[in-house]
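Below you'll find the structure, written out as structure tokens, and then a few comments.
As you look at this complex, bear in mind that one protein chain is not there, while each of the others sits in place.
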Amino acid sequence: MSRTITMGAALREALLEEMERDPRVFIMGEDVGAMGGVFGVTHGLQKRFGKKRVIDTPISEMFIVGGGVGAAITGLRPVVELQFADFLYNAADEVLAKMAKWRYMHGGNVTVPMVLRLPAGAMGGVGAEHSQCPEAMLLQAPGLHVVVPSTPRDAKGLLKSAIRNDNPVCFFEHKAMYQITGEVPDEEYTIPLGTADIKHEGRDVSIITWGRMAHIAMSVAEAAKKRDISVEVVDVRCLQPLDLETILRSVRKTGRVIISHEASKTGGAGAEIAALIAENALEALQGPIRRVCGPDAPIPQSQHLEKLWLPNSGDLLQAVEEAMR
Amino acid sequence: MSRTITMGAALREALLEEMERDPRVFIMGEDVGAMGGVFGVTHGLQKRFGKKRVIDTPISEMFIVGGGVGAAITGLRPVVELQFADFLYNAADEVLAKMAKWRYMHGGNVTVPMVLRLPAGAMGGVGAEHSQCPEAMLLQAPGLHVVVPSTPRDAKGLLKSAIRNDNPVCFFEHKAMYQITGEVPDEEYTIPLGTADIKHEGRDVSIITWGRMAHIAMSVAEAAKKRDISVEVVDVRCLQPLDLETILRSVRKTGRVIISHEASKTGGAGAEIAALIAENALEALQGPIRRVCGPDAPIPQSQHLEKLWLPNSGDLLQAVEEAMR
Amino acid sequence: MGMTRELKLAIYSKMFLAQRWETTLLRLIEQGMVSGIYHAGRGHEGAEVGAVMALRDDDYLFYDHRGCAHIIAKGVDLVALYGDFLGNCSGSTHGLGAGIVHVCDPARGIMGQSGTLGRGQLLAAGAALSAYLRETDQVAMHFFGDGAANVGTFHEAANVAGAWKLPLVFVVQNNGWAVSVPVSHATGGGGFARRADAYGMAGVMVDGSDAFAVYAAAAEAVARARRGDGATIIEAKVTRMRGHFEGDAEKYRPSKAERDDAATDPVLITRNRLLAEAILSEDALQALEADIQQKLESALRQAKQADMPTRARIFDGIYV
Partner (left out) sequence: MGMTRELKLAIYSKMFLAQRWETTLLRLIEQGMVSGIYHAGRGHEGAEVGAVMALRDDDYLFYDHRGCAHIIAKGVDLVALYGDFLGNCSGSTHGLGAGIVHVCDPARGIMGQSGTLGRGQLLAAGAALSAYLRETDQVAMHFFGDGAANVGTFHEAANVAGAWKLPLVFVVQNNGWAVSVPVSHATGGGGFARRADAYGMAGVMVDGSDAFAVYAAAAEAVARARRGDGATIIEAKVTRMRGHFEGDAEKYRPSKAERDDAATDPVLITRNRLLAEAILSEDALQALEADIQQKLESALRQAKQADMPTRARIFDGIYV
């Protein structure tokens, strides 16, 4: 059996279930307590679990992550939150060097079982420093897992896996997706990290994507159908570990590739996927590897321009048609 | 006429000449003054220009960059230094958001004419947090220029251009290259940002590279000659602006591509170049795009393992031979 | 204190201007004409105007997200300010949007704002360093809240300001809240002014509802900075009279009905001071206020006429 709930609710269920299951799990971040998070994800959890398991912090991003690492190596399993994923920049050493490498640098003698929740993406005109999808910078930090779910079901199952994983996990949640709804199983379930999901099967063109763009890709797949183009949507769901096998299988099937993410094109995680395809499946390609991504410009504060900044279904459909020419 | 000097000396000449030329230029960083920098690049400059133009800072990376931005928007032209390029993580918001975007976010009403010097790369077993080549993370920050010179001549000419540029420039200097020597013109010269340099002409295989790996690529080009393989070495010199034209011209000529950088392969800047080639010159490729890069592991502290970690000429030559098969 | 009648009037005028400006903005927000999030400055006008009025035109202001009284006091063009909130081409950012963040007017010393908290502390310290290196007697002033005071950037900026006696004035507006987190939970020690000692800065605590007291404290701090005698932290206690942002349900604190915000309303208090000190009669005050209202209406009318930017604007100004 299943219910239809929002992605926000699905994430909250994951947090609640894992906190009930394991007393070592606690939450820490700005406004996560009485307010329940500025996006409402931790709503009600402080009331349920008390102030020692849902902790409001000062505006101290370096402490939120670095303190989380300190707690993780001393017996707890922190789920910490940066209020906006952009704030990775404000705690970059803590994420890229402390969370990712403390275990390795110390010879594997400690583990860092923690999750960093990262509300990401453009929504509502909040500008260049509260709208980014900064997942690419995490790829150069071996030691981290990186999750980018696109549906309530995936979000819940992956967050539960992330919390149970003994490695540090960065978990992106697109802000414009907290209110989207989807089916979520009633019974307990998890989704293993590192498994891509074919969100739409097709034969002609593969769209490799994740997060909010996965939804746009699915709508484009429907639109393309009317033009007799069969689009396959590969939702990678995790960037590390990356399910390269599923990606290559799709590429070998269709021979045409579009990679699509919301982050700016240059230096985005799509570049790595393009490179992997050009390295491992070049012979299967019938045409150039296209990328439909955010433009190489900061994200304007204006909602009007933000809309014009975002890659949209028109851009993606056009790329699909170009690929078929 | 020219002289043979070290890369360190070439950089010092650039700093000295630009400080003489423009009284707004000043230097700020840890140990840049009396000590002349831990790598000696600013040696003698404080004596020459005084304590108000060569400023030792506290260990405060966020201030070094953020304070530099404050000075840059109020009439000065700071050349600031992070003692190790790894410390980009310790001032990531200042670099990726303040340096890169202050101008854009403020409607283009201000300029941020500053240079951030970044001693990078593995040398001497200083471990996972003092050995990285973290250039890839800068590619997602439009607003920045990114320079990665490989010879004394390039380093001097590019640093002078960087200091004169009205945009913020991140300038990488591989620590293992400060002592390498090369020809540098006697007369005043600059090298424009965004121009790649063919360091070795060839017909069969293009190695796209930068920084220290450019030297290894040149030695491999010589070794390949003995095997009757003609290798072209494209030293990109700048990652932003990237001289895509020169890269594509070489790819179209040889049809075989190897991208090589010292940073870990996954998520490195080579991925972007591979993606650009797969997007723009796929039809010219005779085989997969290969990458010869650092492994996806933190850099060990041990010099013994560091040597085994680094991509070397054997790896690169092997890739050249594979490309020719 | 020795403040002239003119100065007191000027302070009140700017406070009233800021408060009325915000009222017109809230109407635009209701009408759905404003992009992004606005953090109302109601209750902060005394601290923001009082402190900025101690600056010269060529002094640097790094402001924050809490209302716009600081930049209004520094003389931002009102048409441009409306334009930034409307996201149209009359804005100081020429249609890039901006809203509360990133209004910029270097000619008036308005140097901008960081969207990520704390970073303005670094830039302001850098601007102060710049003034010192260029041997001008300019001063840099930076506003931030009790919440932003706990970011690590504060330490690095305050430390160099103290060590090098930079011409810097930090105004910490302590409204007791960082969004939903009370200052008592988030902050160790005995307050922000008291932290000045740690760095060799001067520390002053002032009642932010008393604009004239804020002015006096700021004037002293600015004079100290200009003389080369070092930096100051002014902690102004203020009341955040509205939600953290417009739309904040504020479940985490007593409701407006349960609070007595009027007791610390700086605009009201200052207006009553003018009357009590017989600086202006009620009639004269009303005339002055009507005049300001009119100026605002005409600025808004003008701003509304501008065009919205096209997509090309996105790519404009990334590089010089």
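Labels A, B and C are assigned to the chains in the order they are written; within every chain, residues are numbered from 1.
What we mean here is this: contacts are C-beta pairs under 8 Å (C-beta built on N, C-alpha and C of every residue); 3 or more make two chains touch, one makes a residue touch a chain.
All figures in this text were calculated on a predicted structure; none of them were measured in a lab.
Trainee: Going by the touch rule at the top, give the shown chains the omitted chain contacts.
Mentor: Within the full complex, the chain not displayed touches A, B, C.
Trainee: Please identify which residue in B:A14, B:L45, B:I73 or B:A128 touches the non-displayed chain.
Mentor: For the chain that is not drawn, the touching residue is B:A128.
Trainee: Touching the hidden chain in the complete assembly: which of A:M7, A:M35 or A:I73 does that?
Mentor: Among A:M7, A:M35 or A:I73, only A:I73 touches the chain that is not shown.
Trainee: Sort through C:T187, C:S209 or C:T232 and give me the one touching the missing partner chain.
Mentor: From the options C:T187, C:S209 or C:T232, the contact with the absent chain belongs to C:T187.
Trainee: If you put the missing chain back, which residues of subunit B would it touch?
Mentor: Looking at subunit B, the ones touching the missing chain are residues 30-31, 33-35, 38, 56-62, 86-87, 89-90, 124-130, 295-298, 300-306, 308-309.
Trainee: So that we can see where the missing chain sits, which residues of subunit C does it touch?
Mentor: Answer for subunit C: residues 150-156, 158-164, 185-190, 194-195, 197-201 touch the chain left out.
Trainee: For subunit A, which residues reach the chain that was dropped from this view?
Mentor: Output for subunit A: 26, 52-53, 57-58, 60, 62-63, 65-76, 93-94, 97-98, 102-111, 142-143, 165-167.
Criterion: only the chains that are shown with their structure count from here on.
Trainee: So, comparing C-alpha centroids, which chain is the farthest one from subunit A?
Mentor: C
Trainee: Using CA atom averages as chain centres, what separation in Å is found between subunit B and subunit C?
Mentor: Comparing mean C-alpha positions, subunit C is 40 Å from subunit B.
Trainee: So, what's the distance in Å between the C-alpha centres of subunit B and subunit A?
Mentor: Chain centres of subunit A and subunit B, defined by C-alpha means, are spaced 30 Å apart.
Trainee: Report the inter-chain centroid distance for subunit A and subunit C in whole angstrom, where each centroid is the mean of the CA atoms.
Mentor: 36
Trainee: Pull out every residue in subunit C that's touching 2 or more other chains.
Mentor: 93, 96, 98, 101-102, 114-116, 152, 318
Trainee: Mark out which residues of subunit B touch at least two other chains, giving numbers and ranges.
Mentor: Counting only residues that touch two or more other chains, subunit B contributes 93, 97, 104-105, 142-143.
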